[in-house]
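With one protein chain withheld, the remaining protein chains of the complex are depicted in position.
And now, chain A:
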Amino acid sequence: MNEVTHTSPKTGDHEPIVRLDKVNKHFGKLHVMQDIDLEVAPGEVVVIVGASGSGKSTLIRCVNGLEEFQGGRIVVDGNELLPNGKSGKTLQTIRTEVGMVFQQFNLFPHLSVLDNVTLAPMKVRNWPRDKALDTAHKLLARVGIEDQAEKYPSQLSGGQQQRVALARALAMEPRLMLFDEPTSALDPEMIGEVLDAMRELANDGMTMMIVTHEMGFAREVADRVIFVHGGRIVEQGPPHEVFDHPRHERTQSFLSRVLKH
């Protein structure tokens, strides 16, 4: 995937799963998203990088409506999100199809690992308990923590908690996964296990939008790297282009800072 896919809608397979058209967002006076255009193809892994405060989280949080935007269009899997929180029921439809993993895991502390994973499939998809449990056990095995199913989140390490969070999101069988710095809150020795689970997911063909500072992981897994600065997409392309031959001076100075150590 060397070029940004700008395929027209209605061409079947190539229809983007996410499309942002001239999206603008303000926090008061702060213009955090400025005419953002972005398309993500099915199966594509997009890694978003940029300095702190550049608007990376805001960008992916707009995709599942955790943030409102003020102008432009966002279409996710054929469902259009409207500006200023006017999406109504569509919002829930989109969230059902889009999973998210947060920096702070956000597991539900009052529920066991198993209940964390089965809650949404049972309440949103109305799956019977047996089916939800079955899926949960398979997913927990897939992320390597099936033996922790009966525990509570506080009894797990950070790396294990984040893998539960991944299993919880995958239990809804999402079409798209969003990751907002999934390893930034982890002790260094636990980062690997979470990245491994994500790498496996990417290899299985999941469409992913990932905000991360793990440049090695981005280089290896991303189909496309997007560099964001001051609420704009400054540069994008395959990882070897963006990382090895950044065209924009902002990208160069950002990379020289983060790749130094």
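Please note the rule applied: a residue touches a chain if its C-beta (ideal position, glycine included) is under 8 Å from a C-beta of that chain, and two chains touch if they have at least 3 such contacts; residues count from 1.
The rule we apply is simple: contacts and distances are computed from a predicted model.
Per the UniProt record, the absent chain's protein name among "Carbon-monoxide dehydrogenase small subunit", "Cytochrome c oxidase subunit 1", "Protocatechuate 3,4-dioxygenase subunit alpha" or "Amino acid ABC transporter permease" is "Amino acid ABC transporter permease".
Touch with the chain that is not drawn comes from one residue among A:99, A:158 or A:182, which is A:99.
When you scan A:48, A:75 or A:120 for touch with the missing chain, the hit is A:120. Within the full complex, the residue among A:51, A:82, A:111 or A:215 touching the omitted chain is A:111. Chain A meets the missing chain through residues 64, 66, 92, 95-96, 98-100, 102, 104, 106-112, 119-120, 123-125, 152, 154, 165, 168-169, 172, 178.
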